[in-house]
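This is the structure, below, for whatever I ask next.
Left out: one protein chain. Kept in place: all the others.
On to chain A.
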Amino acid sequence: MSLEASSSAAAAQGKRKKKENDNLTGYLFILPFLVGFFALTVFPVVMSLYLSFTNYDMLGTPSWIGFANYERMLMDDPKFVQSVKVTLFYVFTAVPFRLVFALAVALLLARLVVMKGMYRTLLYLPSVIGGSVAVSVMWRQLFGNEGALNSILAKLGLPTVSWLGDPAYAIWTLILLYGWQFGSSMLIFLAGLKNIPASYYEAAEVDGAGAWRRFVRITIPLLTPIILFNVVMQTIQGFMAFTPSYIIFEDGRPLNSTLVYVLYMFQRAFTFFDMGYASAMAWLLLLVIGLFTALIFKSSSYWVHYESEGER
């Protein structure tokens, strides 16, 4: 009995020891990631928080100036205000546009019977290449004064428009580009649609519900968790838009009408060597994105429907 007990205790100890060894091996395996994560992500993030309270031009040493960067940003920088306006407008139009578009395409795809895979791949393609420099260059060609769109308009006898040169239209070409990269949201919607049991629709049909009613009463409510996820992800992405306005409009031209927040931040950091100010902008952006995300989550209790209600 006692022997048994001691042997089982020894076994337990051995097991524990072995487990510790396992942990060590595990940590060793993720060490490359950990090193990278701390050195390349955590350290710069913490550093940028420090820099946001300094005046730092990258050549000299940072000098502590307290909240001066934040003050200047909020009180005394019309260009900052302009970039905030442009970004908010962009997020509030481009994100809904992309989501509605993605959902519409997903609905069509879900009905498709033949060559599903091919269509899905083709429709996803813009998202893979959409953020790239090449597409931005192509956008310039499409919407340029002598671009494809204007030559079509001219052929049809319609007046041509300077899409990229007119401050009233320029931002819309960016919104269109954002909408066109609907692929990832579409795939997520598609997966969500497939999870809705067909029996619901059948039952509704038997009860005489039309297509619209089925969509509004079954598809949308059951899709709300997916919609929530997409809204959050896309809003975050929308706030961080940079490449297209950098490439298509150089410096946010015309008249700073396409000067999105991150582009202005980039200008401050790397064109004017105002790294402290740019760091402050980055932290404000983080807080604002966090706030918007929290608001969306908070609002979700009013419109998101979970099938297992017990948890709420």
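One rule holds for everything that comes next: a residue touches a chain if its C-beta (ideal position, glycine included) is under 8 Å from a C-beta of that chain, and two chains touch if they have at least 3 such contacts; residues count from 1.
Going forward, contacts and distances are computed from a predicted model.
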item	value
Options "Multiple sugar transport system substrate-binding protein", "Ferredoxin", "Nitrite/sulfite reductase" or "NAD-dependent dihydropyrimidine dehydrogenase PreA subunit": UniProt name of the undisplayed chain	"Multiple sugar transport system substrate-binding protein"
Hidden partner chain, touching residue among A:Leu88, A:Leu149 or A:Leu286	A:Leu286
Contact with the hidden chain (one of A:Pro96, A:Gly165 or A:Pro225)	A:Gly165
Absent-chain contact - pick from A:Met138, A:Leu153 or A:Met240	A:Met240
Absent-chain interface as seen on chain A, which is shown	41, 45, 55, 57-60, 131-133, 140, 144-145, 162, 164-167, 232-233, 236-237, 240, 242-243, 246-247, 250-251, 253-256, 262, 266-267, 270-273, 286, 289-290, 293-294, 297-298
